[in-house]
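Down below is the structure, laid out as structure tokens.
Heads up, one of the protein chains got dropped from this complex, but the rest are sitting where they should.
All chains are identified by letter, namely A, B and C, in their written order; residue positions are counted from 1 within each chain.
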Amino acid sequence: MKTGRLEAFSDGVLAIVITIMVLEMKAPEDTNLAGLLEVAPVFLSYLLSFIYLGIYWNNHHHLLQVTQKVNGKILWANLHLLFWLSLIPFATSWAGENFKTSEPIALYGFILLMSAIAYWLLEMQLIKFHDDNFPLKKITRRGTKEHISIIVYILSIPLAFFNSWTSIACFILVAIMWIVPDRRLEDFSK
Amino acid sequence: MKTGRLEAFSDGVLAIVITIMVLEMKAPEDTNLAGLLEVAPVFLSYLLSFIYLGIYWNNHHHLLQVTQKVNGKILWANLHLLFWLSLIPFATSWAGENFKTSEPIALYGFILLMSAIAYWLLEMQLIKFHDDNFPLKKITRRGTKEHISIIVYILSIPLAFFNSWTSIACFILVAIMWIVPDRRLEDFSK
Amino acid sequence: MKTGRLEAFSDGVLAIVITIMVLEMKAPEDTNLAGLLEVAPVFLSYLLSFIYLGIYWNNHHHLLQVTQKVNGKILWANLHLLFWLSLIPFATSWAGENFKTSEPIALYGFILLMSAIAYWLLEMQLIKFHDDNFPLKKITRRGTKEHISIIVYILSIPLAFFNSWTSIACFILVAIMWIVPDRRLEDFSK
Partner (left out) sequence: MKTGRLEAFSDGVLAIVITIMVLEMKAPEDTNLAGLLEVAPVFLSYLLSFIYLGIYWNNHHHLLQVTQKVNGKILWANLHLLFWLSLIPFATSWAGENFKTSEPIALYGFILLMSAIAYWLLEMQLIKFHDDNFPLKKITRRGTKEHISIIVYILSIPLAFFNSWTSIACFILVAIMWIVPDRRLEDFSK
């Protein structure tokens, strides 16, 4: 099987997930600056989640760019990734309204952790299905960024119960680390 | 007519259907584990429906992979399938909130039954429009999985009025049976 | 310009419009057959609108199939069509909840009328931009179906103020007339 429809379906789901979050930002009843400031936490959580989903779309794009063929297991590994990413709007909405509370922030970290694991499982399935010359094989041998992210996400969950701000700092740090697109894959897909 | 736009439109509808369900999961007002547990039934019904829609997308993908051309009747058979699948979020929402009640679970089974019938009608239209070498023709001759599913769905509707859990067990069993992608079609579409 | 992205964007908008209507069908609070019957009018209006949007998608598909190139005016004629179609969920929701009242049914007829006019304008722009061998040119010379539909829609608006059921009958009749795909175009796009 070719990758065309896998990409099209993933683009569709990611485009929807990235935009439905904005539906959570209800127009405030106050029509002044105070009304706008009320939605500020929801706006900032939307911004962070938009960046995260942008990162996933970018990396997914790079990943499929070097992929030549897919099988049934890869389709399911991809759906598994989309499942966790589709929960980001829910976690964003809960965490955006309650950013000083432990549980919503811990849940946000948990969803990010599961998404990172799902992405890594997708990479594994892609490597398994391609031969030794598959560029991804060489790249993921040193998956430093992936390892750091997963460790930081794991830490962010208990940290949320001490101070939710430290967890939020974790999420921002990982996002900054990833905003730089994965040059290793970009070189191959030129 | 070629299959390109049929696939693109179906991908679009399925991507939307699979993600709008998550809009039903409203951020709980309680910001603790109890609040999260409140949405657990809705979450589990979302998970089940996500898997079902994933199965349909996978099989639809495999089906169109071996298809060379479409006509007007096939476009309508496809729209008919999308219609029933588009009702899954509604049934999921009703059943997720009332999983111990008979009617919502019976409705969920009914929507699954109609989707399965619609999928089978689409297969029939595709076979009718292609010649004898069409791989689907040989495959559907033994459509064991399809037959079992339809029978289990039919049974699940009256069963919901005795005990809704037995119907839910039916749905889970059929899902597991289908999660293994249809190897018969996958072989042809390599 | 080629037609690829015009088709992709139209598919996206139509896929969303056709599925967001289902969001209006809120899970009823009663968990029995009575609760389900409450949503019956909304369900039937959803079914009718789904069929209408399916007809538009089908005909749009056939139309673009015979189109070789587009220009800026065609892009806007297409956006104009998508604008009126995007109002169908709003009209469906209002008419579905108040199917015995004149104004919502008249509005539904008005939106269908404007959509039909917008489709016809799109055809005109496509014909203007192509040369004399353009298949659409020969086909639309006899645009009987288009003319009948527009006349029936115009009639349905005042009729709604006498008896809303006669207008609803008009909508169903036109839908049945169009469900048969446009064989004239289908022949050309083989």
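Things worth noting here:
The criterion applied here is as follows: contacts are C-beta pairs under 8 Å (C-beta built on N, C-alpha and C of every residue); 3 or more make two chains touch, one makes a residue touch a chain.
Values in this document were obtained by computation on a predicted structure and should not be read as measured data.
Among the residues C:Leu79, C:Leu155 or C:Ala169, only C:Leu79 touches the chain that is left out of the figure.
For the options A:Asp11, A:Glu123 or A:Glu146, the residue in contact with the chain missing from this view is A:Asp11. On the side of subunit C, the interface with the absent chain consists of residues 1, 5, 8-9, 12-13, 15-17, 20, 23, 71-73, 75-76, 79, 82-83, 86-87, 89-90, 93-94, 97-98, 101, 103-104, 107, using the contact rule stated above. For subunit A, the residues touching the absent chain in the complete assembly are 7-8, 11-12, 14-16, 18-20, 22-23, 25-28, 31-33, 35-36, 47, 50, 54, 57-58, 61-62, 64-65, 179-183, 186, 189-190.
The working rule: only the chains that are shown with their structure count from here on.
Look at where the CA atoms of subunit A average out and do the same for subunit B: the two points lie 26 Å apart. In subunit A, the residues that reach two or more other chains under the touch definition are 12.
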